[in-house]
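Take a look at the following structure, please.
One chain of protein is taken out of this complex; the other chains stay put.
Chain IDs A and B follow the sequence of writing; residue 1 opens each chain.
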Amino acid sequence: MSLNGTHTLDELLASVLPRGHDFELLHLQDEPAQTHDIVTPMPTTQERADTLTVKIQHFFTLFHNKKAVFALEIYVYLTLSSLHNTKLIFVSKADTSGYCDIKLRMGDITKVFLQYLISVDPLHYLRKVKPLRRVNDHDESLIRKGTSVERSLRILAVRVDLSPHPCQNTDKFYITRNDVGGDTNWVTKICLFTRPADDYLFIGSSKNAKKHKLNGDQLLKWWMKIIDGLVCTDFDPNNVSARLRVPGEDTGRVSRTYLNGDLTQSNNWQVGDIFGGTGNDLAVFHVPLFPDDPKSRFIRHLVQENRIMKTNLKTYWMELQERQEFKLSVIVSVIGVEGHTKKIPDYLPNDREIFICSSRRQFRYIRSYVAGEEYDNEEGTLESYVNVRDYLELRYSKKLLKLSGTREPEIRKPVVASTTKRSAIPVTLLQPRKKAKPAK
Amino acid sequence: LRLLTTILYSNRDAFLGLADCEVEIETIDNDVERFKLNKLKPFYEKRDKYIDNIDDFWKVVLSQNTDFANYIRASDFKYVDNITKVVVKWLIWDENSNADINVRDFSITFHFKGIEHDFPEQSITKVFKMTKMQSNKDFDDDDEAGEDNETIGVEEVLTSEPVDIEWPQSYESINPSLIEDKRSPQGKKNYRQGMKSFFGWFKWTGKKPGKEFPHGEDLASLLCDDIYPYCVKYYTEAQRDLEDEYSDSEDDNSDEEPLDLPKPEGEDEDGESDKLASKKRRV
Partner (left out) sequence: LRLLTTILYSNRDAFLGLADCEVEIETIDNDVERFKLNKLKPFYEKRDKYIDNIDDFWKVVLSQNTDFANYIRASDFKYVDNITKVVVKWLIWDENSNADINVRDFSITFHFKGIEHDFPEQSITKVFKMTKMQSNKDFDDDDEAGEDNETIGVEEVLTSEPVDIEWPQSYESINPSLIEDKRSPQGKKNYRQGMKSFFGWFKWTGKKPGKEFPHGEDLASLLCDDIYPYCVKYYTEAQRDLEDEYSDSEDDNSDEEPLDLPKPEGEDEDGESDKLASKKRRV
């Protein structure tokens, strides 16, 4: 446990992993970077000027018996303005490889990762943020991205003579915040888009017979259980909204099918979404722009077609369902939560449980040892483990986080609902995998 | 201590030596480019004579090329279809030219046949030159980086001079030179539409970003580096017997390829090696 009583990541995970089994964890965090508003603001909004939006990417991979078994990709967005401060957790992709030798409660594991991120203090990310535009101070003694090769070499020649090597002061090239000003009462949001697919991170794993795949309806219910659980355990019941939208389905049906109390325990669920707006409002000002997200893709498509200023939310949701990306009659959903957490997020991750990358490039490089591997048979899952472990050891003298499960085995009662289907986890988006072209 | 000094000195000279190499490789690149273009001159002359004898050659090439289509409006094709000849000439081919001419300077000439009551027969030549320009924008990470700058702030970019071309009559309302009312919303809209059309590209200079045909330099480069050199390839691709063999090079069909399933244990390892093949192709 940390000083203020919050659980560390390994404690949280151990509590949902079976006792008597050992695991290893990769937790990568990208360099926090300034980004554009999550939702396109209306042109007249004054707030634009003093809003800071920061984006951070987290990538988790759980290993058992030297094999990758579960992976999760999450984006955290911090929005700071004089009016309010928001922390938004966007679940991008979650996946199992299907090669786990033992049964794991993937739903609980997923929930624990989300709880962990909910607890993280935003100031952890704000220590060093890469700005959108860097200071251009024409400092000719620095080697920057635009410095020509020839110039860089002459600078290096000069530096050889200076001994010891001067530390280049690069602080001014980053945004740092030691406090967040304004309202320190963080609003926490969670967003995700559910859509069934064969695989998301463990490409090829759908070929693995042991991997369960859920259809749209089962997937939706699987996630609803997790998110509803979080709403109940982590959010102030008097200060939380939980929303579910199923494009293509009318409100009554969604309500009756998914929000009837069988699936959800919280009373705060309604049909809709947390980005507001009514049917007649322009969609562009109420739909967030997330990476690899079908909703965002459709918005960008509307811009290209020059319909963006003419499409209202009602039309948007209707057409979204009809997009080619979705096969006919596949159930997709948008789940959102917005509110205040019971506990203020003030947990600072320790060095053992997180590897903070110094650049996006480094992040992608390590991530690709897991996400770039092929998993149509077990070797991929072994390779990814070996490569991640060896790379961290060799380059950073860092080891994967080791944990031992502490959860006592339970006697399973026969259940009616399909929500407790074992160990399957698909989720979110189908990312067609681009083959990199061979160098010409 | 003396040994240490020797090593450091050597490092410094090495960096300076490599800096000189960077300058030298540019000269070598230019010499190679010059050599290549001198070989290509008679070759293109010969090739283009054959092309002249193939009906609708340029119509086929330009209408089939998706990159080209990205730059112009759909209505422009009515006139693009009437292009009977395209010729790119590199300025160093001109014996009278200054020895300092950049090897990358070139001109593109279009020969249009006319459309009765709409558009006259005409030949237009537009010249493009590499020019050193002050870089106005702040240098930031969103830049399409990679330009070799002597110092931050100056880059060599493609520029051009506007050339006169007679616009089609059907484009009268959007012809920027004819629009009198540039203030009203409708006037502005028409002006912009005109500037974005293929005919607007002939006015492109590269010195007024945001106020002229967008990405004019990319269209020029597309014609000079890709379409003109490879026009015969594009023509033959378009002639393939089966319609579904019309391919753009970047059709990523990886989604449609059958999967290389690995063979189960006990059989040969082909499958395994193929499996790793995909890993190598990481995004």
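As a working rule, contacts are C-beta pairs under 8 Å (C-beta built on N, C-alpha and C of every residue); 3 or more make two chains touch, one makes a residue touch a chain.
If you're wondering where the values come from, they're calculated on a predicted model, not measured in any experiment.
The missing chain, though absent from the display, is touched by one residue of B:Asn11, B:Gln64, B:Ser170 or B:Ser221; that residue is B:Asn11.
When the full complex is taken into account, the listed residue touching the unshown chain is B:Glu24, out of B:Glu24, B:Asp94 or B:Glu121. Across A:Ala209, A:Leu394 or A:Ile411, the single residue that touches the chain missing here is A:Leu394.
For chain B, the residues touching the absent chain in the complete assembly are 10-11, 13-15, 17-18, 21-22, 24-25, 28, 31-32, 35-36, 39-40, 43, 46-47, 49-55, 70-71, 141-142, 145-146, 185, 188-189, 191-192, 195-196, 210-212, 214-215, 218, 232, 245, 247, 249, 253, 256-257, 265, 268-274, 276-277, 279-282. In the full complex, chain A touches the omitted chain through residues 31, 35-37, 40, 43, 55, 130, 134, 142-145, 147, 149, 152-153, 156, 168, 170, 173, 284, 289-292, 296, 299-300, 303-304, 306, 308-309, 358-362, 364-365, 368-369, 372, 379, 383, 386-391, 394-395, 436, 438-440.
In this section, only the chains that are shown with their structure count from here on.
Centroid to centroid, with C-alpha atoms defining each point, chain A and chain B lie 38 Å apart.
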